[in-house]
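Note that one protein chain of the assembly has been removed; the remaining protein chains are unaltered in position.
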Amino acid sequence: MEEINNNDSGAIAQIEKPQLSYSQLVWMRFKRHKMAVVGMVLLILMILYSTLGASFTTESYSNVTDTSIRLSPPYLAHPFGTDTVGRDILARTIYGGQISLLIGLIAMAVEVIMGVLIGAIAGYYGGILDSLLMRFTEAMFNVPQLPLLLVLGKLLADKIDPFPLLGREFSGSVIVIIAVIGLTSWMGLARIVRANFLSLKEREFVTAANCIGTRNGSIIFGHILPNTMAPIIVSGTLGVANAIISEAYVSFLGVGVMPPTATWGNMLNGAYQYIESAPWLWIFPGTLIVLTVLSINFIGDGLRDALDPHALIKAE
Amino acid sequence: MFRYVVRRLLQAIPLLLIISIVIFALLQGSGDPLATLGGRRTVRPEERERLARILGLDKPIYIQYVYWLVGNDWVKIDVDNDGIPETAGTRKGILRGDFGTSLVTRGEPAIDIILERLPNTLILMIPAEIFILMTALAIGIYSAMRQYSWIDQAVTAGSFIGYSMPIFFIALASMYLFAVNFRKWGLPYLPTVGMFDPKVGKTFSQVVIHLVLPIFSMSVVSISGWSRYVRSQMLEVTSQDYIRTAYAKGLSERKVLVRHALKNAAIPMVTLLGIEIPFLLGGAVVTETIFGWPGMGRLFFDHLTRSDTPVVMGILMLISFAVVICQLITDIVYGWLDPRIRYD
Partner (left out) sequence: MDPVLEVKNLKVQFNTLEGIVHAVNGVNFTVEEGKTLGIVGESGCGKSVTVLSLMRLIPEPPGRIVDGEVIFKGENLFKINKSSIQNIRGAEIAMVFQDPMTSLNPVLTIGYQISEALMVHKRISKQEAIRRTWKLLEMVGIPLVKESFHDYPHQFSGGMRQRVMIAMALSCDPSILIADEPTTALDVTIQAQIVELTKKIQSQLGMSIIWITHDLGIVAEIADKVIVMYAGYIVEEADVFTIYENPVHPYTLALLKSLPRVDSKRYERLAIIHGSPPDCLHLPQGCPFVLRCGFAVKRCSEENPQLKNIESEHKAACWIDVRTGKTR
């Protein structure tokens, strides 16, 4: 049977466009989301505010009380005003920002690690281990998060001593909050990871890896996990936002991070009693929270689309 | 089907037990209810100890749990500390419906305290949830059907912002605007505290007007979240092949939406709703605190900070029980909506 194509110019393949790497593709798609890019810029601004801003004042200054100037509206010496015991709100928002952001990041890390571990083990090994882990996950789902946060927050509030880190003294309640938020937010991610593992482990590349004797740990972390990074990244990003809000709620109610350490949340504690007389008490920290969480939500949404684009058209 | 329901209920029992044990253990470790029990009068140490013995607070944790669970009317307590138990216990335990007495109000049955606040929470949460769902459905469906229109883009941007705001920020901002500043500017303003004006009494219109700001604060966040979810569900459903088939049969947009799309989109939404409803009972702690609404959320928080174990346990168990029941109902509704799921 003769070759259909005996013309050389036909046999020369079309010049292929250089293929973009996966991360380049993701970045290109991310950039298309204007809101996500705005979010990134905004978040960077927030981070700069909290980190660089610290070079203009010191932490001890943010804790200095001076009841003679308590509840003063914004003026030059105190651009954001002062709070109920005369502390400078601007400095407190700077240092408070550090804590809020830190809590958000580390709580997210706890949550992601737990969610991925539990989901991966349950999904990969299946059987009784899976049932047990899923029962546990369901039980945790059944418990409402805020009440649990409150209970645990109150329980562990005074139990841990202050500790120094990165040149600052953190009250022990920071660790408590991080642990509590992290330990109550992992369930959704665990479910997703488990579902992905269940389907991915049936794929041929896993069978192939098994055939050549790859150990289970390598398969889980080296083969299957990289294929399910998209929901983990998105969940982690949004997890930071949720953690920041959760911390704000708990601190607002007074069982989160304890003064004098400032966080954006505990600065709002009691502010509703002064709503008429001192709105600057809550406007500044509140706005900062909103801007930060907003920017993270934008980024998370952009990542979600960039990492997992829907098929745009079906050209049939 | 009946066997499935029974099986689920049976499975729930160990779950509830474990939850109760865990929470009980956590609560016991945190704080001393006797510290505030005396009120303004200082309490003599002997009285304190006597109280502790009556309430069973001197016993080890697991015994306390057992008493909480099944009561202590089948044992005797040694009240006068002479080594001989002589007074009969009076508690029947939660399994027999006795939630114990509040450690804070000294003797008032916990269940009464809870039930007194329960209607207030329902008055707040049920209209709020209905409002949230109706609005979110409308916005989400409209957004999905008119994708990329300027309304859709505005709604998407708006819901992002709304979703990123902590409730207390919206509460404070709305209080500031609608109550404080409206009053300053001479406009009719909305009340910010409590369920009704004590001078006027608990009338229907009083309650309604006091509901406005709290419901508004809660709604912004929830509507933002829900409408985005509804929108994405609708978009996913309407991109399915069977929707194309429905159009190919000559159905109008409205008919396709109502007869073909909604039922499919509702399925995952029902699951979410089922998870959210029982948490309504927890009330919204933050909202109730800010607006001084006398509901279960504030009750929970107040009694938690005073280590009132019976009341706190009572509320949490109530919520957990509601969660279990709601999940069961959700699964049944799910099976009814989606014929591919059949329980045996």
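Letters A and B name the chains as they come in the text, with residue numbers starting at 1 for each one.
Throughout what follows, a residue touches a chain if its C-beta (ideal position, glycine included) is under 8 Å from a C-beta of that chain, and two chains touch if they have at least 3 such contacts.
The shown structure was predicted, so the numbers you read here are calculated from the model rather than taken from an experiment.
Considering the whole complex, the residue from B:10, B:200 or B:248 that touches the absent chain is B:248. In the full complex, chain B touches the hidden chain at residues 148, 240-242, 244-252, 255, 259-260, 263-264, 267, 337-340.
Everything that follows uses one rule, which is that only the chains that are shown with their structure count from here on.
Rounded to whole angstrom units, the spacing between the C-alpha centres of chain A and chain B is 25. Chain B makes touch with chain A in their complex at residues 15, 18-19, 23, 26-27, 29-31, 157, 160-161, 163-169, 171-173, 175-176, 180, 239, 275, 279, 282, 285-286, 289-290, 300-301, 304-305, 312, 315-316, 319-320, 323-324, 327. Against chain B, in their complex, chain A makes its touches with residues 35, 135, 138-139, 141-144, 146-147, 150-152, 154-156, 241, 245, 248-249, 252-255, 268, 271-272, 275-276, 279, 282, 286-287, 289-290, 293-294, 296-298, 301, 310.
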